[in-house]
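Omission of a single protein chain aside, the complex is shown with its protein chains in their original locations.
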Amino acid sequence: MSKKIRLDRRKDIPPIAISLESTLSIKTGTWRYFSPLHKNKIPPCNHECPIGQDVRGFIELITKEKFGRALDLIRKDNPFAGVTGRVCYHPCESVCNREYFDGYVSIGALERAASDFGSDKKKKAIKDKKKKVAILGGGPAGLACAYHLRLMGYQVTVFEALPVLGGMLRIGIPDYRLPKNVLDKEISAIIDMGIEVRTDTRIGVDITMKELEKRYDAVFIATGAQLNKKLDIPGEELEKVVSGLKYLEDINLKRSVDVGEKAVIIGGGNTAFDSARSIVRAGSKATIIYRRTLDQMPAYIEEVEQGIEEEVEILYLTIPIKITENGNNRLDVECIKAELGKVDASGRRRPVPVSGSNFIIEADTVISAIGEDADLSYIPDKIKCRRGLICADENGVSSCVTIFAGGDIVEQPRTVAHAIGSGKKGALAIDRAFKKKIKETSQEELPVVEFESLNPDYFEEQKRTETPILTPLKRIRDNQEVKQGLKKDMAVKEALRCFSCGVCDHCENCLIFCPDLAVLKDVKGCKVLYDYCKGCGICMLECPRGVITMEKESAE
Amino acid sequence: MKLKVTKEEYMYQGHTACPGCTAPQAMRYVLKVLGKKTVISMPACCWSTIAGIFPYSSLKVPLFHTAFPAGASVASGIKAGMDVQGKKDVNVLTWAGDGGTFDIGFQALSGAAERNEDIIYVCYDNEAYMNTGIQRSSATPWGAWTAVTPKENPEGNPKKDIVYIMAAHRIPYAATACVAYPEDLIRKMKKAKKMSGTRFFQILVPCSTGWKFSSELSIKMARMAVETKIFPLYEVENGVKYTINKTPKGLPIKEYLKLQGRFKHLSEKDIKFIQMRVNKEWDDLVSRASNYTA
Partner (left out) sequence: MKKVIIGNHAVSYGVMLSRTQVIAAYPITPQTEVVEKLTELCSNNKKVKLLKVESEHSAMAACIGASMTGVRTFTATSSQGLALMHEVLHWAAGARLPIVMINVNRAMAAPWTLWADQNDSLSQRDTGWLQFYCESNQEVLDTIIQAFKISEEILLPSMVCLDGFFLSHTSEPVDIPLKKEVDAFLPKYKPKYQIDTDDPHAFGGVAGVDYYFEIRYQMQEAMEKGKSVIRKTGKDFKKVFGREYGLVEEYRCADAETILVTSGMIAGTLRVMVDEYRKKGKKIGMLKIRTFRPFPVEEVRRVLKKAKKVAVIDRNISFGHSGIFFQEVKAAMYNQDRSKRPPIFGFITGLGGRDVTPDIIYEIIDHTSLHSEPKSDIIWVGLKK
């Protein structure tokens, strides 16, 4: 470190103005009004993921071709990478900042790539603990909860009504979206960690809540929503009027089903489309009747688009009012056209029947798929419920201290990701309850990075690599997976498009462009020399990923 | 970005450039390429104070301050002195602003170039006499405000094409460079270091104080200058072989002008005129580059 020089005596001054010291003693940091702070922030994809995965993190690992480590990182939170890589609706993609530049990153395809190319590492419990937890329901929420609890060392038993585990993943989602071998592999990996499974066991029938509460230290309820909503129209009790859930269960458990030449599917959600597209693959015709318009349909848009490609007929603004058996041994579905009226409780314009627009559709089978309700019959009164669902906070804590709940039985969006996410949060809540700990609120809410904080000048435009999709003909003929996986090199190329929003990736722009040489490399990333930093803000603007913010200096 | 240059620094912290000034950036990367065995001849310019006032220096190489017009002539003398002592591996670098290059220092520069003195001459161009309080130089672009070209009567002459003039001296190497593209500057300086004879650089260094913009925009400003074609990156070998190093995006000049307070008085007609000029000069450069035959 150089020192300030004082030349007070005449003899101290040299005969020419020759430098005697460096400028290091001039602390230009005192000039600052604003200080740069290097602080990693939350990328929008991470923030949006219902499972709380480090999305940015696993994408970065893929850029380095470390597929195994990427998979490990995903499995820190989500044991179903292969499942979510295929069927998650990927809210991360809808908030990806790259969309404002040249198109969002195909995060879903990358998650699938991690699962396709990453090698399986057996997961082990850290150390066996004494406490026991009962998981009710072997679907994604229950299995995710079981997985996380087992990782922490607890003894876990999963109770499942069906003969097989998987819940909606198995019986609700057809093969062409999620091949069973993929699901089986991931379920096995969870169970192999040392989880007890009791299939063919219905709660309230084969075992009661009271017994469970006695035998287990905590219970996680995740029995989902399996009761088909009623159509409330005459004729729905007819034999050939089948629930969508039942139809899909039969298909997925390989029971023989025949819907005849043509089926009419009432509903606009995923169940309706999964049913319709399965029907088409079975060789029959499918017509979906939906009371509202396309943009109001709850089904994933890619399901709808692919369904249309597969020649599923969709009638919008069509309300079924009566189903009757006709003389041809078929069903007559009487419908009426509707038009959109005022906005209703759901926030959408409600369809109003247009009088005199009645017409009949003839079909062999009617599939009813207008939504599912939860079976709360076995739930004891002490557990508060509301609007047909268990009341639980965002961590799955119910009104009873040892009872937790997650998945479709609580009030949350009904997606695979939310289910897995609630399973994870439930496990953490159970762990905290056992340890008598309170959930820590993070010291400060880290901001989520928006596109305006990024500097896209450092990125080259590059079109997104789309997930390859089979042609409709191939899809129907072979019943293969509709979406194919990316090849390794394409996955890496796509992963490189990730901006790494808010997380320093050591590009060193701040170090390179600091005019005051006040940014040095550090083990953690970059370090600011506040003795010299003048607060010009160049580092903040030239950081491609918005890691640096300028904070006002305090008055002193 | 990963730069192909030493991580070692030849400058100290504590220099007193304005916050956001990019002139230290230019020096930083030039010295990283030229290294320890470099002597700098520096006429009056902003760097005369950035280099530190007596008794401090912000550089790790010897620096000789010179009178304003004498950057290139003192360098010629330094080189001669080094040569007769057999110290042939020392880089002699003149580090001058646009005033000390385009105007008062031009004669010495032209003389040195004509003699093909074995020096590297770097003009770091902030487009006005900034050190004395923002007065126009012949590097000030048309239409700009300066303290002596107020908005009622802004700069009425086009910027001198210094690289073209230096190329006309048939020196071995002349090039433009820009602080927003350090990898380009490094590559060119490495190339020049290997040559002998007069090598000339014009490095654009936006000045937040004089161009009137907020300090954090300095690098972006430099980038915009290149992307709008008003400051193309190119090199000239032996005065005749022009190579354009980067094809700019060709953003409208308005995008660049609107960021700077020194241009805020321009009318739509003025901006159109500037755009037309920029297009014409770019076309001229392109034709020079394509007309070269070996």
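The chains carry the letters A and B, assigned in the order they are written, with residues numbered from 1 in each.
Methods note: contacts are C-beta pairs under 8 Å (C-beta built on N, C-alpha and C of every residue); 3 or more make two chains touch, one makes a residue touch a chain.
As the structure is a prediction and not an experimental result, all values here were calculated from the model.
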- Message: Using the document's definition of touch, tell me which of B:Val5, B:Ala23, B:Cys45 or B:Val90 contacts the absent chain.
- Response: B:Val90
- Which listed residue (B:Lys36, B:Lys151 or B:Lys249) would be found touching the missing chain in the intact complex? B:Lys36
- Task: From the listed residues B:Pro62, B:Pro158 or B:Gly197, report the one that touches the chain absent from this view.
- Result: B:Pro62
- Return the single residue from B:Met82, B:Ile171 or B:Leu217 that touches the missing chain. B:Met82
- Message: Could you pull out which residues of subunit B are in touch with the chain that's been left out?
- Response: 36-39, 41, 48-49, 51-57, 59-67, 69-70, 72-85, 87, 90, 107-108, 110-111, 114-115
- Please identify, in ascending order, the residues of subunit A that touch the omitted chain? 7, 10, 13-20
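The rule is short, and it goes like this: only the chains that are shown with their structure count from here on.
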- Query: CA centre of subunit A versus CA centre of subunit B: separation in Å?
  - Reply: 52
- Message: Quick check on the complex: what are the subunit A residues that touch subunit B?
- Response: 2, 5, 7, 17-28, 31-32, 455, 457-458, 507-509, 512-513, 515-518, 529, 531-532, 534-538, 540-542, 550
- Item | Interface residues, subunit B side, partner subunit A - complex | 1-3, 9, 11-17, 19-25, 28, 52, 54-58, 60, 63, 179, 182, 208, 214-220, 223
